[in-house]
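All protein chains of the complex are present and in place, except for one that has been dropped.
What follows is subunit A.
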């Protein structure tokens, strides 16, 4: 290994741990708000969930309570040039969620109703309308939920734009730094961030934990015992194909996401599970689930039967016991924060990150529903020793 670049002198205002969409956005807006920010990741930026996800900008699949945030996040992605400084290739597209059986139609209607109440413009349309929007669909569709505000974004492209924006905003980027412990720094009143490969810890006045699926252990450093479930989501991509579809397609129970990118490749996802181990690394496809996922895709867009599968991969997504995000302060002193476990978090990520930055910069956005202290109201942690 090349020698690791050393920490800056003195302490930083905020150390953000985790360079996915949540941490990177928070860091970006904190720096723009005038803070001295260090962003640490144990690998390169956007290499975990935020770099390998399906990139669906979706309201159909977002949890109903998060719809307003997802709508904001989607708008931000579509206007990435304005706030990120680069066009990341986000495209607006209509979204369809389909029902093939009576039971699915009931589910579809129920889910659409709840989402509509939360502000998503979702309507149930007859098969003829669905076929007009997406001519490649299987004609056996019974009913479809239609949303004009969907879209997609090639997730792997986003990291590079962030790397540039962060550098421009003056964020000190420390890749390949695995944080091993964070302890209160009695003398200075902040925290000492200990990393593998560094004898000396980084000194930071405030901490933001944005470690994605690895959050559980990090929360423990602050005395919060919150079990974080890890979903091992599977994706498959085809070779570039002539145009087979133009919308984003899912099914009523949410277990399919299907779209064709500008380069012609079709991405097949929907949260089918594989195996993975967040501690030892490594993931493994469960072949029956791969087959199920592909059969569903082929059933929905029959022309995919002619496709060649180019790649299958898995990504890790985090979930809390109530499947709602963790965003907010972790300590009574208001100097350590968490952001993560956001359902369909890529869609709303930029907005969520901006909200937390606003909060840390002294604003008062409504983060009540996401307060991590709902799980452990009085953490057992050592607050600062006087």
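The working rule: a contact is a pair of C-beta atoms (placed from the backbone, for glycine too) under 8 Å apart; a residue touches a chain by one contact, two chains touch by 3 or more; residues count from 1.
In this text, contacts and distances are computed from a predicted model.
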Name the omitted chain as UniProt records it, choosing among "Ni/Fe hydrogenase subunit alpha", "Branched-chain amino acid ABC transporter permease", "Flagellar basal-body rod protein FlgG" or "FAD/NAD(P)-binding oxidoreductase". "FAD/NAD(P)-binding oxidoreductase"
Please pick, from A:307, A:329 or A:367, the residue that touches the omitted chain in the full complex. A:307
Contact with the hidden chain (one of A:92, A:107, A:178 or A:230): A:107
Of A:136, A:201, A:271 or A:340, the residue in touch with the unshown chain: A:271
List the residues of subunit A that touch the chain left out of this view. 1-2, 44, 46-47, 51, 61, 63-64, 100-101, 107, 111, 114, 140, 156-157, 159-160, 163-164, 167, 238-239, 252-255, 271-273, 282, 284-285, 287-288, 290-292, 294-299, 304-313, 323, 343
